[in-house]
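First the structure, which I've put down as structure tokens, then a few questions once you've had a look.
Here the complex is missing one protein chain, while the rest keep their positions.
Which chain is which? They are A and B, in the order written, and residues in each are numbered from 1.
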Amino acid sequence: MTSKTFVGNFFEDFRVGQVIRHATPRTLSEGDVAMYTALYGPRFAINSSDEFARSLGLPRAPIDDVLVFHMVFGKTVPDISLNAVANLGYAKGMFGAPVFAGDTISTASTVTGLKQNSNGKTGVVYVHSVGKNQHGSVVLEYTRWVMVNKKNVEKPAPQESVPTLPEKVPVAELHLPPALHLENYDFDLAGSKLTWNDYEVGERIDHVDGMTIEEAEHQLATRLYQNTAKVHFDQVAADAGRFKRRLVYGGHVISLARCLSFNGLANAFKVLAINGGSHANPTFAGDTIYAYSEILEKSELPHRSDVGALRIRLVATKNSPAGNFPYKHGGKYDDSVVLDLDYTAALPR
Amino acid sequence: MTSKTFVGNFFEDFRVGQVIRHATPRTLSEGDVAMYTALYGPRFAINSSDEFARSLGLPRAPIDDVLVFHMVFGKTVPDISLNAVANLGYAKGMFGAPVFAGDTISTASTVTGLKQNSNGKTGVVYVHSVGKNQHGSVVLEYTRWVMVNKKNVEKPAPQESVPTLPEKVPVAELHLPPALHLENYDFDLAGSKLTWNDYEVGERIDHVDGMTIEEAEHQLATRLYQNTAKVHFDQVAADAGRFKRRLVYGGHVISLARCLSFNGLANAFKVLAINGGSHANPTFAGDTIYAYSEILEKSELPHRSDVGALRIRLVATKNSPAGNFPYKHGGKYDDSVVLDLDYTAALPR
Partner (left out) sequence: MTSKTFVGNFFEDFRVGQVIRHATPRTLSEGDVAMYTALYGPRFAINSSDEFARSLGLPRAPIDDVLVFHMVFGKTVPDISLNAVANLGYAKGMFGAPVFAGDTISTASTVTGLKQNSNGKTGVVYVHSVGKNQHGSVVLEYTRWVMVNKKNVEKPAPQESVPTLPEKVPVAELHLPPALHLENYDFDLAGSKLTWNDYEVGERIDHVDGMTIEEAEHQLATRLYQNTAKVHFDQVAADAGRFKRRLVYGGHVISLARCLSFNGLANAFKVLAINGGSHANPTFAGDTIYAYSEILEKSELPHRSDVGALRIRLVATKNSPAGNFPYKHGGKYDDSVVLDLDYTAALPR
């Protein structure tokens, strides 16, 4: 009789080059989309209306890119981050084939780096995760790195190996569905007249609205993504822990901030890349999330005169409006900042 | 660099005759239906079972009329009522083509009246809103009037213009899907033997059951409808406001009351019209909603011997059962009354 319960991988269980096929492939459905709408209230027309998506050359409304991210991310949790101390960062997140209701996503990860911490108790694991649809097309790939506990601190440190990661996804690697065209883009239905041309590098946009998180909401979301990290669900365990509270999944805040950013960036209709991101401070139920954006970069896209890309810093704050644009003090995040996300979005020109 | 955030229209921004095409067309899905079921527990067989709907001549289960109302209403909020002080009333709400999962609803509104209040700080805006499906057929139209803040109180008052609105939708304008027939209506599956013939004008029905509202529930609902009114979502802002609480969207109470009314009106299978309605008192999370109905009128429908119409006053109360039928005292609503809805429903004869 052996133990049947999987307690997750520890730092010493990972090897550079190791490939992990994650469990629980997932067919995304209109039900997931409705649940996502109820959780965050997204209003981007391309994801909300089959007719609007068809007017842009797509067969029907694609599934929100950030929902695709959560579905892929969630599958990696049991193997990668069940014993994580912290989710340290993201790099080179690239969205590929659009995902439609009915598509089935499978996820695999490759360990691309390992670095034991000097305390000998934890280490940093770098993984490159790839989500593919049922046709084998990549829908999303990204690297993340997490600090993971060692189970046996006596185990020797692995050879240190840290992958080289770009600050941002190069424009040449951004992917737009080839069928997509914007001649018939209806700015009334999209909710704003503002195009790529209207934004300037350095401009900051306060997204004004706030959204208070309830315990039931983040739990529903995190389970929807089949993300099993226990810090989100178990109040008895939380009572014995550092925060005394269930922690809100960082991705829940990404979705809230992205949906709040509609007011000011209504035509940033597609996330092309996640260049980087930090969950700057923990979020708990009862916190009210606000957001602002800063335009970091404007890029034309190769062979596309109808669409341009904005590289955007999306900052979420908790419990105080974002209109004074809090960020960092001396390299350290302001206490009100909970998310610092660097992403690239497509807008009509 | 101009402000990118839309803060909503103020009273002085509206003109009589102005047409507003609202953003965010919405494809309704089985996911929305499931979410609606989870939120309210509706049991009307025609909306719950494709087979039951087919037995009545429809291609499949139509989407609950009140859910259609919320989807249309939600789209009007960013343009009409973001700066509203109060949602004052509804008139001449008429349901048209049935809506099925897969249909896409777009909404436009025409300003039909304006009346500045004597305080000079607010005014009443009348809008006629029309939701259409992807074929251009009207699925719902209604007039509502809201009290909206002026931004600049110095702006002169517009010429006063108040539309003439009927007390109720005339029987001749009620719409039943032509394909619908009730020969095979299965009263066991519908949950009651009571027909149109069994109800009498003046009769009052206590719907007995109560439903306590949770903060997460009304937020999920209101976001599902892409209704962006900030009073429902932002506790930090609420702390600085009059109620210190997030306000429950009035439509959430309509749905709760309509679903509670199944016990007593199980065969009122279709809402034909919303004749009028008031959100008599505010509702907050933690409130328990009860409901009673009063039969106001019985009408035969032209050319239909199988279906009759009841005009019903649906009253919702909070925190005390509705069995003593609280309503008004000297023209003022009883403190326990939160909804006074005058609607017309179809029942088998």
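Structure notes:
As a convention for this text, a contact is a pair of C-beta atoms (placed from the backbone, for glycine too) under 8 Å apart; a residue touches a chain by one contact, two chains touch by 3 or more.
Note that the structure is a prediction, hence the values are computed from the model and not measured.
Residue A:4 is the one among A:4, A:242, A:303 or A:329 that touches the chain not shown. Within the whole complex, the absent chain has one touching residue among B:94, B:174 or B:266, and that is B:266. Checked against the hidden chain, the listed residues A:228, A:278, A:299 or A:319 yield one contact partner: A:228.
Contact residues of chain A toward the unshown chain are 1-2, 4-7, 21, 23-27, 29-32, 34-35, 78, 101-102, 104, 106, 134, 214-216, 219-224, 226-228, 230, 233-237, 246. One chain of the complex is left out; on chain B, the residues touching it are 29-35, 37-43, 45, 48-52, 61, 101, 188-192, 194, 198-200, 203, 205-212, 214-217, 220, 263-266, 286, 288, 319-321.
Operating definition for what follows: only the chains that are shown with their structure count from here on.
If you average the CA atoms of chain A and of chain B, the two centres end up 36 Å from each other.
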